[in-house]
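Take this structure first; my questions come after.
Heads up, one of the protein chains got dropped from this complex, but the rest are sitting where they should.
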Amino acid sequence: MNNISIGRTKGFLLSILILILTHPVSAFAADQAMLGGGDKPWWFWPLILFVFCFILGILAVMAGVGGGVLYVPLVSGFFPFHIDFVRGVGLMVALAGALAAGPGLLRRNLANLRLALPVALIASTFSILGAMLGLYLSALNPDIIQTCLGATIIGIAALLIFSKNSEKPVVTKQDAIGMALGLGGVYWDEGARENVEWKTHRTLLGLFMFILIGLIAGMFGLGAGWANVPVLNLLMGAPLKVSVATSKFLLSITDTSAAWIYMNRGCVIPLIGVPSIVGLMLGSLVGVKVLAIAKPKMIRYFVIVVLLFAGLKAMDKGLGLGLLG
Amino acid sequence: MSEATRNAASRPSKEQVIYANILVMGVWSGIAILFITYFIYLSGIMPTYVEITEIPKLWGLGVNEYLEHTHSPHGWGWVALLGNGDFLNYIGFALLALMTVVCYLVLLKGYFAKKDWIYAAIAVLEIVVLSVAASGLLGSGGH
Partner (left out) sequence: MTKNKQTLLLVDDNKTFLESLARRAELKGFNVLTAESGEEALKLAAAQHIDIAAVDQQMPGMEGLVVITKLKGINSEIKTLLLTGHGDDKLKEATRALDSAYFDKEDISGFWDFLANLSLGKVNILLVDDNPKFLETLADRIRLRGNEPLTALNATEAMAIMESNRIQLAIVDQRMPDMEGLELITRLKKIDPSVKTMLLTGHGDEKLKEATQALNTSYFEKDDMGSFWGFFRQILNSLETSMAAAGMAEGGDHKDAIKLEDPNKE
């Protein structure tokens, strides 16, 4: 019985995916993208965008990939909006999702404030610089941003395929900075029915990595969960649960600063922004419900492949090769 | 490990709970405001600053050209144009983007009370960074 329902959900989701990605709308969207929206009425694209983001929200949750990181490459690939607006709205989308997740994570003490605060300060400072740099470069020539975005997205796809997070990393000795900041804690492991104590190591290197993460997040308007989690988990040695929750909470701070830069520049067009935020949020609410019933592993690989394709497409567009149409 | 330690470990701090309480109200009010103002915008009850039918012709342009064509403001200029349906939506965006600063004030108070000066300093710096970003002093020129 259960198997049947899982199979059915899988099949259902895959058919939706294939429907979107192979033919009608997206191929059409790609054609229209060149024409800046063509002769469609004004409500056409916002409506399609809403539906698109809704499905994106479901997939993001099922695949374990942030909605913010999928939004920018896919929307800039398939919709007629300029990369400036896609990044601005993408940041608002990631921000809204992170803010909405925050209260639940804090209340359950899953997100760790001691870990989040120093890291957030670094990442949010550099995401401002990233945002300014990104806007400067795209004013110079949007192709530069397209190409770099494409390369980054391909890198992210590779990271998602190859990095294997560790549920309870072993940290034998905490370093001085980690100790001074008191980075560590205890959480109750329901499965093992025991308290798990954790602490961090390689703190300085970890903090340094957040300079890069902040820059990239700001420059491309991407959510940065894909980078936060491996750095917190694999590099600094925080448990997966803590890393994931803290990463999501971090985004609410990092993306705030970058979002303000884009918003103040006028990159958040309400006509595009609202359906994106609401669509993605509704999608992730539905995604969580579906997840409780079935979690097909296939979806993750499928999403990563789509991401890879979007990255190649962005590079292709940026370099003007025209290989992918 | 004793019962007491476990409880202490699994329990969020007072500031954390206040943070969560403020945030949850702020986020969902923000989303609700976005939702409502969007329909006010689309319904055409209020005048729009940029003609809605014009936008599809312009969203393929870079932001600087877009602003030039539409004579839209940057920075906090939208506040003066709240009488327009399109800029009305900015209330929701701004609310979302201001939540973190508000919540950090709560954290700051807690760290002061605990005399945790390192974290108090981090919180102060973060508030400064976010406020500078929000102020529009940085990078809202550029054309």
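Order as written gives the chain letters A and B; numbering starts at 1 within each chain.
FYI, a residue touches a chain if its C-beta (ideal position, glycine included) is under 8 Å from a C-beta of that chain, and two chains touch if they have at least 3 such contacts.
No experiment lies behind these values; they were computed from the predicted model shown.
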item: Identified contact with the non-displayed chain, of A:Leu135, A:Ile156 or A:Ala245; value: A:Ala245
item: Chain not shown: contacting residue from A:Leu140, A:Val288, A:Val305 or A:Leu319; value: A:Val288
item: Positions on chain B contacted by the hidden chain, ascending; value: 3, 7, 10-11, 17, 20-21, 24-25, 28
item: For chain A, residues in touch with the removed chain; value: 60-62, 64-67, 97-98, 100-105, 107-108, 110, 165, 190, 225, 228-229, 240-241, 243-245, 247-248, 281, 284-285, 287-289, 291-292, 295
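Assume only the chains that are shown with their structure count from here on.
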item: Separation of chain A from chain B, taking each centre as the mean of its C-alpha atoms, in whole Å; value: 19
item: Footprint of chain B on chain A - complex, ascending; value: 36-37, 40-43, 45, 80-82, 84-85, 88, 92, 95-96, 99-100, 102-104, 106-109, 113-114, 117-118, 120-121, 124-125, 128, 131-132, 135-136, 138-139, 142, 180-181, 185-188, 195, 252-253, 256-261, 263-275, 277-278, 281
item: Parts of chain B lying in touch with chain A, wherever the complex brings them together; value: 1, 5-6, 9-13, 16-17, 19-21, 23-24, 26-28, 30-31, 34-35, 37-38, 41-42, 52-53, 55-57, 59-64, 66-67, 72-76, 86-87, 89-90, 92-94, 96-97, 99-101, 107, 118-119, 122-123, 125-126, 129-130, 132-134, 136, 138-140, 142-143
